[in-house]
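Coming up: chain A.
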Amino acid sequence: MLGLGILKGLSVTLQHFVETYLSDLKRFPHRYAPQGRAKRLHPTERGIFTLQYPEERLEMFPRFRGALMQLTNPETGIPKCTGCGICARSCPVGVIEVVRASEKKGGKFVPESYTWNLASCLFCGLCVESCPFGALYHTPEYELSTYGRQKGELIYDLDRLLAWGQKYAPDGVPPVEKEK
Partner candidate 1 sequence: MQRVETGLRTETITVNMGPQHPSTHGVFRMIVTLDGETIVDLEPVMGYLHRCQEKIGERNTYLQNIPYTDRLDYICSMSNNMAYVMAVEKLAQIEVPERAEYIRIIMVELTRIVNHAVAIGALLNDLGCFFTPMLYALEERERILDLFEMASGSRMMCNYMRFGGVRYDLPPGFMPELKSVVAALPAFIDEFERLLTENEIVLARCQNVGVLPPDMAIAYSCTGPLLRASGVNYDIRKVDSYSIYDRFDFDVVTETNCDVYDRYLVRIGEMRQSVRILEQALEQIPEGEVSVKLPRVFKPPEGDVYHRIESPKGELGFYLVSDGGTNPYRYKIRSPTFINLTVLPELCKGHKVADVVAILGSIDIVLGEVDR
Partner candidate 2 sequence: MSREIYERLVEALPEASFEYLEEKDPAISVKTDDLFEVARYLKEDQGFDYLSAVTGVDYPDRFEVVYHLYSMKKGTRPLTLKVSASKEEPEVPSVTPIWPGANFQEREVYDLMGIRFVGHPDLKRILLWEGYKGHPLRKDFPLEGYQAIGQEEPS
Partner candidate 3 sequence: MIPLSWYLTVAAILFSLGLYGALARRNAIAILMGIELMLNAVNINLVAFWRYITPQEFIGQVFAIFVITVAAAEAAIGLALILAIYRHRQTINVEEIDLMKW
Partner candidate 4 sequence: MTLLQIAFLIISAVTILAALGVVVGRNILRNALALILAFLGVAALYLLLEATFLAAVQVLIYVGAIAVLILFAIMLTERLMKQERATNEQWWVVLVASALLAAILIFLVGAVEWQVTPTEIGGDPIANLGRALLTTYVLPFEVASLLLLMALVGAIIIAREREEA
């Protein structure tokens, strides 16, 4: 009535305006979170909410569905994948192509080629869910954009997936399995 509601609204925005400076003061003289490891503002805290992306990054949750990786058995050094193709069949859009090698390696089937087409992936995780050998997992990798879409950029081959497996699960156990 008579502008009181407008004044109320203005008081809310002014409060936010002032509180951002207070939160700045709190972290003064640092502008960014230490080592770029930002945390989301706690629900009871007020102030600047945004993260300054390239300088600060959120840590991904273990379940985060990022790019795919192929695990290697740390004891034998052979990929856990057997090239059975269940992941390819479970994929709703068909971004995975697997060819099983004609010869066994170390007494077990191995894939000859394995390609994952990032360009049309839904990141639904059904492939990971369906893998009976625990060979396929998600990485926390999310900065996947590239300038091209030929092989090696948007289309990932086995080597690249295995390399990511080595990086994120060197002991053969992905972060998701460790969370408990």
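We take it that a contact is a pair of C-beta atoms (placed from the backbone, for glycine too) under 8 Å apart; a residue touches a chain by one contact, two chains touch by 3 or more; residues count from 1.
How were these picked? Simply put, all candidates are chains of the complex that A comes from, given by their letters.
A quick note: this is a predicted structure, and the numbers were derived from the prediction, not measured.
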Among 1, 2, 3 or 4, touch partner of chain A in the complex: 1
Interfacial residue positions of chain A with respect to candidate 1 in the complex: 1-6, 8-9, 11-13, 16, 40-44, 49, 61-65, 90-92, 122-126, 129, 138, 179-180
